[in-house]
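One structure is given below, encoded as structure tokens.
The other protein chains are all here in position, but one chain of the complex has been omitted.
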Amino acid sequence: MKRVYAKEEVCIGCRLCEVWCRTEHSRSKNIIKAHKSEFPPPVSRVLVEELMPVSFALQCRHCDEPECVESCITGALTKDESGRVVYNEEKCVGCWTCVLVCPYGAPQRDLERKKIAKCDLCPDRDTPACVEMCPNQALVYEER
Amino acid sequence: MKTYQLPEVRIERDKDRCINCGVCVRQCAFNAHKFDEDGEVYSEDEKCVACQRCVSLCPTNALYIKDNAPFVKDNANWTAETQKYIWKQAETGGVLLTGMGNPKPYPIYWDHLVLNASQVTNPSIDPLREPMELRTYLGSKPDHIEIEMVNGEPVLRTKIAPQIMLKTPILFSAMSYGAISYNACEALGRAATELGTFWNTGEGGLHRNLYKYAPNTIVQVASGRFGVHSEYLDAAAAIEIKIGQGAKPGIGGHLPGEKVGPAVSETRMIPVGSDALSPAPHHDIYSIEDLSQLIFSLKEATEYTKPISVKISAVHNVAAIASGIARAGADIIAIDGFRGGTGAAPTMIRDNVGIPIELAIAAVDARLREEGIRNRASIIAAGGFRNSGDVIKAIALGADAVYLGTAALVAMGCHVCQKCYTGKCNWGIATQNPYLEKRLNPDIAAERLYNLVRGWSHEISEMLGGMGINAIESLRGNRLHLRAVGLSREEMDVLGVQVAGSPMA
Partner (left out) sequence: MEGQIHRRNISGCGLAGMMSEDGRLMGGEAIIRSMEVLHDRSNGLGGGFAAYGIYPHKADYYALHIMYDDVKAKEETDVLLDERFEIDSEEIIPTKKSEAIPKGPLLWRYFVKPKVDFEDCGLCEEDYVIEAVMTVNSMVSGAFIFSSGKNMGAFKAVGYPEDVGKFYRLDEYEGYTWIGHGRFPTNTPGWWGGAHPFTILDWAIVHNGEISSYGINKRYLEMFGYKCTMLTDTEVVAYMFDLMLRRHNLPLEVACKALAAPFWTDIDRMKAKGNAKGDIYEALRMVYGGALLNGPFAIILGHTNGMVGLSDRVKLRPLTAARKDDMLYIASEEAAIREISPELDIVWNPKAGEPVVGELKNPVKKGSNKARELEETVA
């Protein structure tokens, strides 16, 4: 399956991926509204890790043997036939188990909603928002 | 000491749009944007150099950098700029430093020259349907070739001196590793290779990893001899002796120690952190016969397999100097006009020394023809070429090809903020800071360079076709296809062109 990969050698740590991820996962999909007036505010599913000068954007790896799916107590996380780790927000009770077990720290805590937020590979788009909007082509979406 | 300098720009942030994402804060290496203690972004105008990086990356278009030329009382002599320089020097006691080329409003002759096109008596050629040849060979050519007929078949008896072949008459100008980032070098090398043209190492040596682009690389030998060794010379397609540079005729290169990290140090063969100061002259060239010796030493060292270029800045006596260089054995003469860029130069030299490239090309080409030695050396013109119109006019004036420096940087993202000498280039070009350098993704930059030159080449083809010409050599030095608008008799004489409206002769 296609996954998002980071090219740390050209990631400039601008965090625009986070901005556009939030926008994509907002109600309005309008960058200004999403950030200024929506409540609860959207949470970015991608997180830029940095130890300057190194930085890269990290989001759910959609692991082949996902720890989160194994450990989720409500079945909110499942692996679908295409290989994606799919998250059902309805079922999440905000226990943070997945947050604890994910070796990458991918699931984010949405404190307002008391649920997690996790990369869904932007099902409404051909290419995930973070990949498309990265100004330096530091993210690629491809089969490896 | 409190500074009396006034901010030159004002940063306007539209608070209705700003989402406080901090992209601008992270992008500005000059620290003009900051978060306050409440986590709100704000700006400090006086730090901004107007590189437009934050503006380009702000996701909501909330930023606008506005000209804020300080108001000083109307005075043609004591302008804000002249006063600014004085404040600066009164505070530092130093030499004013700057980057890029001469920004002064000297006449730009390109904008006073217009091109011809065919109508009725002569068909124009459509480059989309018919061949259009831009191929250019740089190197010394004999005056004639000798052909012997052997059994009714012609046999070539002349061996032509080594040449470099360009698919389009555009090369990338000398920009050294150190002055520009590794990624910028990589992008130039890759683009030159894909375009079938050449890039130039400048005086910074050639990084190990870039030897793969050697067949499309012109290596420079400058007065500091940084990074020069036999492998470097052997690998190159051509060697360029740098005598002068348009932005700072008469003085040598200057790379501040902060830009000399381990990789630059290894490539230049100098200690980490040491200032790389090239002497003003080559200390083994005090006259033309010394130059000849260096040319032939390099030819000997590389067994006469590659052309040797000599780069000079365009100065008053450029025609006679060029003639001397051709006679000294150079295969290529590169002339850099006073609008040529630089990583660092004293402002006063950049703005006051040298002559425009247009006049220099015309004078040199005319002189070499007068002396009957135009075939002996090719001419590359450099210094502030902005578009394909400038390039084709340079060729009509007599240049064989054109070096792009600033235009190549602009293609990669440079916004000509002239702060290259600070090493803080926000676009990742004129910097060695590993955090900033990453901003120039060589994949993107190479593609942008490729696109630029491809676009210009198409435009040149179209203009050539319009003139009814299908090979670039038929325009080279063909000044009848140029006409002057708004120039004096003397200027037209030097340029060898007639006023617009005069007939075709």
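Here the chain labels run A and B in written order, and each chain numbers its own residues starting at 1.
Note that in this section contacts are C-beta pairs under 8 Å (C-beta built on N, C-alpha and C of every residue); 3 or more make two chains touch, one makes a residue touch a chain.
All values derive from a computational prediction rather than experimental measurement.
Asker: Using the contact definition given at the top, list the shown chains touched by the missing chain.
Answerer: Missing chain, whole complex, touching shown chains: B.
Asker: Using the document's definition of touch, tell me which of B:26, B:190, B:306 or B:374 contacts the absent chain.
Answerer: Reading the full complex, the residue touching the unseen chain is B:374.
Asker: From the list B:239, B:475 or B:495, pick the residue that touches the absent chain.
Answerer: B:475
Asker: Check the options B:113, B:467 or B:495 and report the residue that touches the missing chain.
Answerer: Checking the options B:113, B:467 or B:495, the one contacting the hidden chain is B:467.
Asker: Thinking of the whole complex, not just what is shown, which of B:27, B:60 or B:163 touches the missing chain?
Answerer: Missing-chain contact among the listed residues: B:163.
Asker: Just name the one of B:77, B:121, B:230 or B:488 that touches the chain not displayed here.
Answerer: B:121
Asker: From the listed residues B:12, B:46, B:111 or B:133, report the one that touches the chain absent from this view.
Answerer: B:133
Asker: Contact with the hidden chain only, please: which subunit B residues?
Answerer: Touching the missing chain: residues 118, 120-123, 125, 130-131, 133, 135, 137, 141-147, 149, 153-156, 158, 160, 163, 369, 372, 374-375, 467-471, 473-481, 503-505.
In this text, only the chains that are shown with their structure count from here on.
Asker: Would you kindly tell me how far, in whole Å, the mean C-alpha position of subunit B lies from that of subunit A?
Answerer: 44
Asker: Quick one: which bits of subunit B touch subunit A in the complex? Just the residue numbers, please.
Answerer: Of all residues in subunit B, those touching subunit A are 16-17, 19-23, 26-27, 56-57, 59-60, 428, 433-435, 438-439, 441, 443-444.
Asker: Which stretch or stretches of subunit A touch subunit B in the complex?
Answerer: Listed in rising order, the residues of subunit A that touch subunit B are 9-16, 18-20, 31-32, 35-36, 52-53, 133, 135-138.
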